[in-house]
Structure formats: structure tokens, C-alpha cells
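Omission of a single protein chain aside, the complex is shown with its protein chains in their original locations.
== subunit A ==
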Amino acid sequence: MPINEVKPATGGFSFDNYARNTMLNDKGFKAPGVIKTGTTICGCLWKGGLVLGADTRATEGPIVADKNCEKIHYLAPNMYCCGAGTAADCDATTGLISSKLELHRLHTGRQSRVVTAMTMLEQMLFKYQGHIGCALVLGGVDINGPQLYTIAPHGSTDKLPYVTMGSGSLAAMAIFESRWKKDMELEDAMELVKDAISAGIFNDLGSGSNVDLCVITKDGVDYRRGYDRPNERVQKERSYKLKPGASTVLTSSFRKYVEVLDGDAMDTS
């Protein structure tokens, strides 16, 4: 790093440690693992709007890092986005696009359109050429009606009536393909999305815990966190607490833990 810079520092990412990290990697010191949301996320259109669903497990390699994380992120009052892939990337990306949409709303004075969010997301993901690992299901209702989009990590998008993403997407898509119909009622749509996410939870190791739902209509958003909890820890059948006096005491010593000082008594004035 030169001692004398001639341009003032700008913000953004810093790659100062990349060379050091490569060198450490070559010498055998592996970087800590990334928390991913090996996930099932899905969404489907119904007669009056759309329903988004997600599971709540975040994994770090083979370990469950978070048993109840939130994968449905706020983008705008009329739009929510489910994120699969690297958890930090999903959080930061949706947060940034949410701020961009707010600035855009202040600039235009109108409700944000879903295509605006989709375009911002796809342009950003394409710019970083897939290094930002997030696969998103974006759903919202605007002047053009309810719309559902998927955005893949490299920046490709699809506009579809029902979508699934994540490691449990195949299980969820099987449910959708057999039961989705055009112009469903709300209860049917919520039941369908719940079943699709449950298929992912029970058949995919990367998904688990609870089902979160988000119903978006032109009148507003109904975010049901923990809509279904099929994996609650049951109460144990017996109590395994030991009664006091259950272990035999062989020796006891307290003098080595107590510091005996000579001096005056405590002054409590």
C-alpha cells in the first residue's frame, strides 16, 4: 500500500486482505465457512394476489446455524422478497435494493413497481457476475396487478405464476405442479404453499424448522411468521433433574478459592 495516496479514499469494498487470505489458504489455514440458507422458498399467484412461503433453517456446512431465521425480506410496502443462497448476501442485497426503491419512490412520488425492483436486482447480480450468491423469489402487487419473479445468482429472471428456489425447490415444485390451478381462493393458496414448503422441510436436508408465509394483495400485506410449526421440540416424558444429595461428596475444600486478607472491616459509610 503506497504511503502517499493522491486520491481521497472512496467507500465500497476493500480487497486489501485478498492477497493475505490467498497466501493463508495455500499454507493450509482454511477460512471459516459461510452461512447459507439451504432452503425451500416458493410463491404462487391466486385470484386476489400472491402468497410467498419460506422455511426457516440456515446451515453452515453440515451444521444448523439458525433454527428460526427470516427468509422473507421487506422490499417495499407492496413487495416482499424471499432469499436463498448465502444468507449475508441475501440480507445485504435486499436491504440495499429496499433503500434504492425508497429513494426512487421519493424521486417519482409513486408506488414502486415490481419490475423496478426486479430490474435493480438483476442488474446488480449481473454486475457481480454471480459472486453474490443469492437466488431470489420476488413478489408484489402494483398498478399492473400481482406479479411473481425469480432472479438467479447470475442475473437471469423469470416471470411465472408459481415459482420455487433453493435446495428444496424440486420437492416444492412437485407439489405445485400437481395442485396449482389458476384463480385459486386464498385458503387453498395458503394450504398449497404450506404443503410445498413442508415437502421441502421433510425431504431436503438443507431446509427445516417452520413455515413462514406472506400474503400480498392490493390492499396490503399479511406476514405470517411461523404459520406452521411441524418441528416443535416435544416435552420430554420424564424429568431428568437430579435430586439434591444424589452425588456422593468425597472431599470438599473452600480455602483455596477464598482469598483471606488481613485488614480492617469494610467501611460502609
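Rule of thumb we're sticking to: contacts are C-beta pairs under 8 Å (C-beta built on N, C-alpha and C of every residue); 3 or more make two chains touch, one makes a residue touch a chain; residues count from 1.
The rule is simple: contacts and distances are computed from a predicted model.
Hidden from the displayed complex is a chain whose UniProt protein name, among "AP-1 complex subunit gamma", "Ribitol-5-phosphate transferase", "Proteasome maturation factor UMP1" or "Serine/threonine-protein phosphatase 2A 55 kDa regulatory subunit B", is "Proteasome maturation factor UMP1".
Listed by residue number, the positions of subunit A touching the unshown chain are 1-15, 18-19, 22-23, 96, 99-100, 103-104, 106-107, 126-129, 131.
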